[in-house]
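Here the complex is missing a single protein chain, while all its other protein chains stay put.
When the chains are written out, they are named A and B in that same order, and each has its own residue count from 1.
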Amino acid sequence: MRNLASLLFIVGLAFLLLLVTGVFEFGNPPMRVGQGIQQVGPQEVGAANLVTAVVLGYRGIDTLGELSILFAAATAGGFVLGRHRLARSGAEAGFVLRTGADLLFPLLLVVGLYIVLHGHLTPGGGFQGGVIIATAFFVPLLARPGAALDHRWLALVEGLAGAAFIAIGLLALYRGGEFLQPFLEKGDFGSLVSAGTLPLLYLAVGLKVGAELAGLLARLAEPAGEEAA
Amino acid sequence: MSDPIGQVLFAGAIGLVVIGIGGIVLSRHLFRMVLALVIAEAGANLLLVLAGFRWDAFAPILTQGVAAPGPMVDPVPQAMVLTAIVIGVGVQALALSLVIKVWECYGTLDLAEVRERLEADLAGQAGVPLPGSTERPAGERPLPPATAPAGEVRQ
Partner (left out) sequence: MSSITLMVALPLLAAFVLPLAARVARPLGWLVGPATLVATIWVGLEAWRALEGPAVTIALGGFLPPLGIVFHVDELALVFALAVPVATLLLWPWDDGEEGVRRQSLTLLLAASCAGLALSGDLFNIYVFYELAAVASYGLATDRRTAAGFAAAFRYLMLSALGSVVALVGVALVYFLTGTLNLAHLATLQDELSNPIGLAAFLFLLIGFGVKAEMFPVNAWVPEVYAAASRRVSALLAGLVSKLAVLVLVRMLLVVFEQPEARVALLVLGTVGVLTGEFAAWRAKDMARMLAWSSIGQLGLVLMAFSISGTAGVAAGLAVALHHLVVKPALFLLAERWGGAIEALKGAGRRSPLGAALFVLFALSLVGIPPLPGFWAKYLLLGGLAGEGTSLYLAGALVVLVATVVEANYLFRTAALLYARPEAGTQPPAANSPLALGTATLLGAVLVAGVVWVVPLGAGIERIAAVAADPVPYVASALALVQGG
């Protein structure tokens, strides 16, 4: 009975939503804010990637909130899962797996950092690059069951990077502007050193996300056991 | 009515959201609920991205100097979806942590069983009989009230 009611509710919801979206003209959005950003964005922010201009400039506080959410999830995950569990000393993964993982580590790191640093020029940015950096640390962990990441270094990088993001924002406030107002020279449009503080902000984001996700994934992968004293 | 491509895309996004919500509401296994949540969030993000699309427009990246090559797609929904995806990842990671802990504590991931154990635990913690428990059998003389555990409730 409950299933029937739920099924009816789902069908009703689908019908309602399809009806609603049937009215929308696909491909012709009102473009109120989008038009404005396209017109003044390149001059005001100086980033070639307009999405980054929105993410770190116009909607910078949303990105700070997003960072905090990831931090909250990692902290809550650590809180829920308890202290570091005993690492399992299981079977060794094969030679191919271990060597492959070790080879991937520097490659992934380079790709990740590249994406982070060029976030204001090409598609990508702190979050995407940060996830790749996290993977760089996590893949060797998968290939070596029994190894553990040093969570203290990860926590250090995470905390300092997050504080750096907010500190840059507060610095803007201190200089008489608003919180998270971009400053520093806008530089040559399209070059690596451009768009003021945006590359720095994305670097902080990338390092924080990388350290955070690596720690979270490692903790999820650590097998259940006696909780370490 | 808008053209067929738009309709197909909208139907796809809505379909994902509805399948996901249906999965959450109808699932009887905790892990499947988490998977349904992933699907629902993907659908919602897709719907949001569709809000910025323009026909015959370029990506909002200026590769040839400051001048735009032509009309560009709205960058704001893309920034919103970036944020929403990361939020979703955080929530999913936390959901999985909770699933692991429920598995460790209760040994089962069946929704009905977990709810039963939850009710029993909460009632036991408070020292009240479960609704419908056999401590008060119907049709018999009511038993004297059980002495509730006195003293501190475990903080």
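Note that a residue touches a chain if its C-beta (ideal position, glycine included) is under 8 Å from a C-beta of that chain, and two chains touch if they have at least 3 such contacts.
In this text the structure is predicted, and so the values were computed from the model without any measurement.
S.K.: In the complete assembly, which of A:G46, A:P182 or A:G206 touches the absent chain?
M.R.: Only one of A:G46, A:P182 or A:G206 touches the chain omitted from view, namely A:P182.
S.K.: Which is it among A:V20, A:V110, A:A147 or A:L220 that touches the chain not included here?
M.R.: Considering all chains, including the one not shown, the answer is A:V20.
S.K.: With respect to the chain omitted from the figure, which of A:A14, A:L64 or A:A195 is a touching residue?
M.R.: Of all options in A:A14, A:L64 or A:A195, contact with the hidden chain holds for A:L64.
S.K.: Even though one chain is hidden, which residues of subunit A still touch it in the full complex?
M.R.: 16-17, 20-21, 23-24, 29-34, 36-37, 40, 44, 57-62, 64-66, 68-69, 71-73, 75-80, 83, 152, 155-156, 158-160, 162-163, 166-167, 169-170, 172-173, 177-182
S.K.: Using the touch rule from the top, list residues of subunit B that touch the missing partner.
M.R.: Residues 17, 20-21, 24-25, 30, 33-34, 37, 40-41, 43-45, 47-48, 50-51, 74, 76-77, 80, 83-84, 87, 90-91, 94-95, 98-99, 101-102, 105-106, 114-115, 117-118, 121-123, 125-129, 145, 147-155 of subunit B touch the chain that is not shown.
The criterion applied here is as follows: only the chains that are shown with their structure count from here on.
S.K.: Please compute the C-alpha centroid of subunit A, do the same for subunit B, then give the distance between them in whole Å.
M.R.: Inter-chain centre distance comes to 20 Å.
S.K.: Which residues, counting only subunit B, touch subunit A once they are in their complex?
M.R.: So the residues of subunit B in touch with subunit A come to 1-3, 5-7, 9-11, 14-15, 17-18, 21-22, 25-26, 47, 50-55, 59-63, 65-66, 68, 72, 74-76, 78-80, 82-83, 86-87, 89-91, 93-94, 96-98, 100-101, 104.
S.K.: Of all residues in subunit A, which touch subunit B in the complex?
M.R.: Result: residues 3, 6-7, 9-10, 13-14, 17-18, 21-22, 24-29, 31, 33-34, 37-38, 41-43, 48-51, 53-55, 58-59, 62-63, 65-66, 69-70, 72-74, 76-77, 80-81, 122-123, 125, 127, 189-190, 209, 216, 220, 224 of subunit A touch subunit B.
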